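For this view, one protein chain was removed and the others were kept in their places.
All chains are identified by letter, namely A and B, in their written order; residue positions are counted from 1 within each chain.
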Amino acid sequence: MVSALNEDRLFPTDPEQRLIARRLYEAIKDRPIISPHGHVPIDWFAEDKHFKNPTDLFITPDHYVTRIMHGHSVPFSELGVGQKNFTEEQSRNAFRLLGKYWYAYAGTPMRYWMEDSLSNVFGINKPLNEDTADSIYDELNELLASDDFTTRKLVKRFNIGFISTTDDPTDDLVLHDKVRADANFPARLAPCFRPDRYLAVDRVDWAQLCDQLGESAGVNTATYEGFVEAMRRRRLFFKQHGAVAADYGVDPSLDEVNWSGDTTRLSDDVAIRLYTKARSGSLTSDEARKLHAHLLNDQAKLAQDDGLVMTLHPGVMRNHYRKQLVNYGPDCGADCPMPADWAHWLRPMLNEYGENPDFHLVAFTMDETAYSRELAPMAAYYPALYIGAPWWFLDAPEPILRYYEDVVPYAGFAKLSGFIDDTRALCSIPARHDMNRRLTARYISGLVADHRLSYEEGEQIAIRSVDGQPSDVFKL
Amino acid sequence: MVSALNEDRLFPTDPEQRLIARRLYEAIKDRPIISPHGHVPIDWFAEDKHFKNPTDLFITPDHYVTRIMHGHSVPFSELGVGQKNFTEEQSRNAFRLLGKYWYAYAGTPMRYWMEDSLSNVFGINKPLNEDTADSIYDELNELLASDDFTTRKLVKRFNIGFISTTDDPTDDLVLHDKVRADANFPARLAPCFRPDRYLAVDRVDWAQLCDQLGESAGVNTATYEGFVEAMRRRRLFFKQHGAVAADYGVDPSLDEVNWSGDTTRLSDDVAIRLYTKARSGSLTSDEARKLHAHLLNDQAKLAQDDGLVMTLHPGVMRNHYRKQLVNYGPDCGADCPMPADWAHWLRPMLNEYGENPDFHLVAFTMDETAYSRELAPMAAYYPALYIGAPWWFLDAPEPILRYYEDVVPYAGFAKLSGFIDDTRALCSIPARHDMNRRLTARYISGLVADHRLSYEEGEQIAIRSVDGQPSDVFKL
Partner (left out) sequence: MVSALNEDRLFPTDPEQRLIARRLYEAIKDRPIISPHGHVPIDWFAEDKHFKNPTDLFITPDHYVTRIMHGHSVPFSELGVGQKNFTEEQSRNAFRLLGKYWYAYAGTPMRYWMEDSLSNVFGINKPLNEDTADSIYDELNELLASDDFTTRKLVKRFNIGFISTTDDPTDDLVLHDKVRADANFPARLAPCFRPDRYLAVDRVDWAQLCDQLGESAGVNTATYEGFVEAMRRRRLFFKQHGAVAADYGVDPSLDEVNWSGDTTRLSDDVAIRLYTKARSGSLTSDEARKLHAHLLNDQAKLAQDDGLVMTLHPGVMRNHYRKQLVNYGPDCGADCPMPADWAHWLRPMLNEYGENPDFHLVAFTMDETAYSRELAPMAAYYPALYIGAPWWFLDAPEPILRYYEDVVPYAGFAKLSGFIDDTRALCSIPARHDMNRRLTARYISGLVADHRLSYEEGEQIAIRSVDGQPSDVFKL
C-alpha cells in the first residue's frame, strides 16, 4: 500500500546527516516489532475481533486522544468513554469532533501516529478535518467490516514478533493459553503481572482484594507470610503461562495517597505488624507508605528467584482531577507527573539486589530531569538497572531525542530498555515503533556525523537497539 | 529606516529549513503587537512623555540590564537606581559603564533587544562599546528631544494593538480612563489587577493595607467577609475600567516568607479565624502560608463570576539578596527562581474550577522542568489552564525554543498563552515580539522540515500564535 507520507519524515534536515539517517533507518525499518509492555486487551487477540467502528478503534479507548479534546471542553461522555450503549450516531459524532479539533493535535505524537495509521494501515491519505471526518469515518467503517482488518490480521500485517498484555494477578490466563496454543496466532504472546492494587494497602477494599489473591493462589492471606506466598505462587503461575515481566505503576489507593517509588525494607516484625493493621484498615498514612515501600521491595526479592523482569514507573499523581475518577474511573487521562527522586527511591532495592545480573529492573521516569541526573549514573553502575524508554507523556519526537542525549553519554546504549509502546491502541503500534526507529536513526546519525562513531558501528547499534537489546533486557 | 541587522537573524542555519522559516516569518512579522501583560508606567501613556535621556530609557528602569553590571561590581546607585537627583553627568557615566561592560552581555537577550532597538527604533548601527558610548549617548539624546520619539509616537510606530499596565487594586485608574477616552491614543489600553501585597498576610503593614483596600472599595475589611467583598468590588471596578486580567506573582511578605503557588482552600470557619489572627499580626508562618493559599484560591473563585483572566507566576525567591531590598526596595533584580511543584500547587484550584471554560488560568513557570513534566500534561487536560510563554529569566532564544519543544508535544499550540513581553522597557517591546516571531517561525519550520506539518498548516499556526491565540486566552 502506497503511503502519502514523506519518506524522510523525522530525519535531520542537514543533507549529509540525512543520508546517514536514511541508511541507518533502512537497516532497521523492517525488523519484527518487539513490544515487551502494552495494554491491548487479551480478548482482541483471543477472538479475531472486528472493531465496531473508527471511534471504537481510534478514540474511545485511547486517553492520549480523548484528554486533548477534553482540554477543549469536549465531555468524555461524548467520546464514548464509560458509555454502556454508545450508538452508531454518537460514534460518528465523536469522530466529527476529532475532525473539528484536529488542529489542536498539530505537533503532537497522537496526530503523527494517527496520520501514519490512516495512511499505512488503511490507505487513507486525505487530511482529517471537520469536512472530511464523515467520509473518512465511512471509508474506515467499510474497511473495518472487511476480513482484512481484524485484530489478528493486523497483528500479522504489523510484523509483531512479541507482544505483552497487562493483567491482574488473579487472572486465570485461560485466554492467553488459548492464544499461545494457537499455531495461527502470528506473534509470541505474554501476559504481564501487574499487582499494583494488591500493594495499595490503604484501599478500603484492600483486605478483600488480598482474600481474592489468596483464593487464586490457594493460600490464606490473613498473615503477611500468606500474602508473600500468594504473590510468589501467582508470579510463578504467570511465568509458567508465558509472562516475562511484572509491572509496577505504584498507583494510588482510592483514598488518593500517592505512593512514591520508595523501596525501603522493614524488619520482619514491623512488616508483620503493619500487614495485620492494614488488614483491619487501621494504618496511618505514614504506615501505609512504609508498608507499600516494603511490599514493593518484596516484589524485587521474589524476582531474585523467579527471574521476572521488574518494570517500575512511579512519580505520577494519579487521578489529579478527582471528578474524573468518580465519573469515569482511573486510567482515563487525568494523571499528572511529579518531580522524581530516583536516587533515594531505588537505593534500598539496588543495595540489596543491584549487583545480581539475573535481576532486571527497568525504571521508567515521567520526570525527564532524572535521566542525566540519576538514571544514567545509576544504570551505568548497577548491573541490574536499565533505563526505560520514554513513554506516556514522553513518547514524542522531542523527548525521545532528549532521552538519547541525556542517557547515552553516561550509560551508553547497552543499559537502555529498548522501545516500549505501552499502548492499548493496536493500530498505533507500527507507527509508534516506526517513529522510534526513525528517531534512533536520527540520533545515531548525529554521532556518525560528529565522527564519534563509524557508520558501521552506528548501524550495529541501531540494529541491536530494536531487537537484541529489548530481547536481552526482557529475557526473550 | 534601514536596519543593519541581518534579516535572517535567529533563523535556522540549514538552507532548506531557513527558507521555510523566512516564509513563515514574512507572514507574521507585521501583525499588530498584542501585549496582555507588561510593566510600562501608565503616566508614560497619559502624557506624551519625552524620555529624559538614554540612561533613563535603557538602563535605570530595567533590572534585566542593571543586574548584569551589578554582577561585575557596578553599584546600582551609579546606574541611577533609586536615585532622586541623578544628574546628566551621572546619566552619561552610566551609559559609559554600559559600553564598558557591553562584552558581558554577549549572548544575552538584553543585548539582542538593545541592538535591535538602537538599529530599528533609532537608526543607530555602530557597535556599542567604551569608545562609542559617548557619541551614541549624544545621538540618542538628540532623537529623544525631538517630537518623533515621545512615548505615544513610539506606541504608534511600534504598531501596538493592545497593551496592559500592572496596577495596585486601590488605584483610581483615572489616568487609564483619560487615555482610553483619548481617540488619539493608538492602542487599546488595559489596567491589570495585581493584589499581591494584599495577600501577603504576614506583612507588618498588612492590616493597614487591608484598610486602604476597604476604603477604596467602600467596605469594612475588619472581617474576612468584608475583605472578600472589597476584592470582589475592586476587581469589578478594574474590569469596568478595561482590565482583562488579574496577575499574581505571590510576592513574599517583607518578612521574607516565600509563598509557594499552593491554592488549598480552608473551611470558612478556619479562614475567618486565620483572617482575624492575621489582622492582629499574630499568625504563625504555617498559618500565614495556609491563609495565603486560601486567599489565592479565593481570587480564582471570584474570577468565576467576573471572568478576569488569572495569570500566576510563583516559584521565585524574591529579594534573595536582602541588602538589595533594604537599599533599593523590591523588584530591582535580586530575585532567584526555585524548583516548582505545579502538580500539587494547582490541584485544589483545578479540581474546583478547572473544567470551567470561562475561567482562564495562565501559569508562568520559572522552572523549565515543569513544562513537559507538569504544565503540558495539565494544560492538555484542563480546559481552564493555559501555559504561559517563557518570560523573565526565560525569554531568551534558547529557552523559548526549549519551551516549544517541551510543551507542544503534549499540549499542542492551542493551550499556549501567546507571547508576553512582561517589560517596563518600552523600546524593547517591538524587539521582544520580533524575537519571539522569529523563533516561532524557527520552531514551526522544524515541524515542516520534519514533514510533521504541511507548510500551509504551519503558516496558519504561526499566524494564530501571534494574534488569535493571545486574543482568545486573554478574552480581547
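Basically, a contact is a pair of C-beta atoms (placed from the backbone, for glycine too) under 8 Å apart; a residue touches a chain by one contact, two chains touch by 3 or more.
Because the structure is predicted, anything quoted here is derived from the model rather than measured.
Q: Considering the whole complex, which of A:H72, A:K153, A:K178 or A:H344 touches the chain not shown?
A: Only one listed residue reaches the unshown chain, and that is A:H344.
Q: Just the residue numbers, please: which parts of chain A touch the chain that's not shown?
A: Contacting residues on chain A, toward the hidden partner: 12, 14, 16-17, 339, 341, 343-344, 347, 350-351, 354-355, 357, 369, 372-374, 376-383, 385, 405-406, 408-415, 446-447, 449-454, 457, 460-461.
Q: Residues on chain B that touch the omitted chain in the whole complex?
A: On the side of chain B, residues 5-6, 8-11, 13-15, 67-68, 70-73, 103-109, 112, 127, 317, 320-323, 333-339, 366-369, 393-394, 396-399, 402 touch the unshown chain.
Just so it is clear, only the chains that are shown with their structure count from here on.
Q: Counting only Cα atoms for the centres, state how far chain A is from chain B in Å.
A: Centres of chain A and chain B (C-alpha means) sit 40 Å apart.
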